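Of the protein chains in this complex, all but one are displayed in their positions.
Here is subunit A:
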Amino acid sequence: MKRFLIYIVKIFLITVLIAFILDGLYTYIFLQSHNRGKIEQVFNSNAQKYDVVILGSSRANNHFVPQIFEKRGLKTFNYGMSGGHLFEASLMLKLMIERKYEIKNVILEADLNLSNDHQSEGVSAKFLPYIHNSEIIKNHFFNEKDFNELYYIPFYRYIKYDNKIGFREVCKIIRDDKTNSLDNSGYYPLQKHKNGNMKNNIVNLNPLKHNKYYEEIEKLCKIHNINFIAIMTPMCENVKGMNYFEKVQKLYPEIYNYENVVKEDKYFSSCGHMNDAGAKIFTAKIVTDFFKK
């Protein structure tokens, strides 16, 4: 039995050693990544200057067209992330500030995402390779329930989120494979879908009275003299529970309600996402309303 226990200890130590080596290797590779996604791009970048930075979920990513801002001479990048929540938007802004970005305006898509203050694991996982290289990221994840495992167990984060930051992603970074998330200054145009779902039910959705990360973004902007613009973006007409936007308006009167600026189905790819034509109409309206020369 003693021999077996020694053998098991050896296996355990080998496993720990492999975990340390793989962790170091993967992290090193992620630190070289620059054209895979918005998070890597910001983390591995130096100070930038922007007139407008757009944050939010896919309803920011697919709705704000930076080229229309740029026509007005406003250097803009859309950092909206499909599937992202305000947890990730807040962390993204913190990283930009840490990297000494000079930002004049932040436009935050704040509507459906006000209903929760959880992380979106599929998106937040992309920050995790850098958790040991950034106090900002470490502190942001500190209150998450699996922080200790993610932070202290070597390679655990790469195993847990292997479909986001695992072997396939590492290979793509090594091969320098590009994604399209940085094209069009971060904006991802959607096409009109023949079979797009033009119905939605948000009856059970309620905005939180105090969304921690919304308030955090607002506060960060105030501290760093960034003009903060929070906007509710359009949904198609056939939505049950449309009074959600009124509830948001009551709780957060400073958020501009642009939900009904674009209505017709022909401007939507699916009920929650406008197509390129709809996004252009919407962005033009935003630019006119907020950036008059």
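In the analysis below, contacts are C-beta pairs under 8 Å (C-beta built on N, C-alpha and C of every residue); 3 or more make two chains touch, one makes a residue touch a chain; residues count from 1.
The criterion applied here is as follows: contacts and distances are computed from a predicted model.
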Inset, instruction - Leaving aside the chains on screen, match the unshown one to its UniProt name from "ABC transporter permease", "MBOAT family O-acyltransferase", "Anti-sigma regulatory factor" or "Peptide/nickel transport system substrate-binding protein". - result: "MBOAT family O-acyltransferase"
Legend entry - Selected from A:9, A:159 or A:203 as touching the chain missing from the view: A:159
Inset, instruction - With the missing chain put back, which residues of subunit A would touch it? List them for me. - result: 1, 3-4, 7-8, 10-11, 14-15, 18-19, 22, 155, 159-164, 166-168
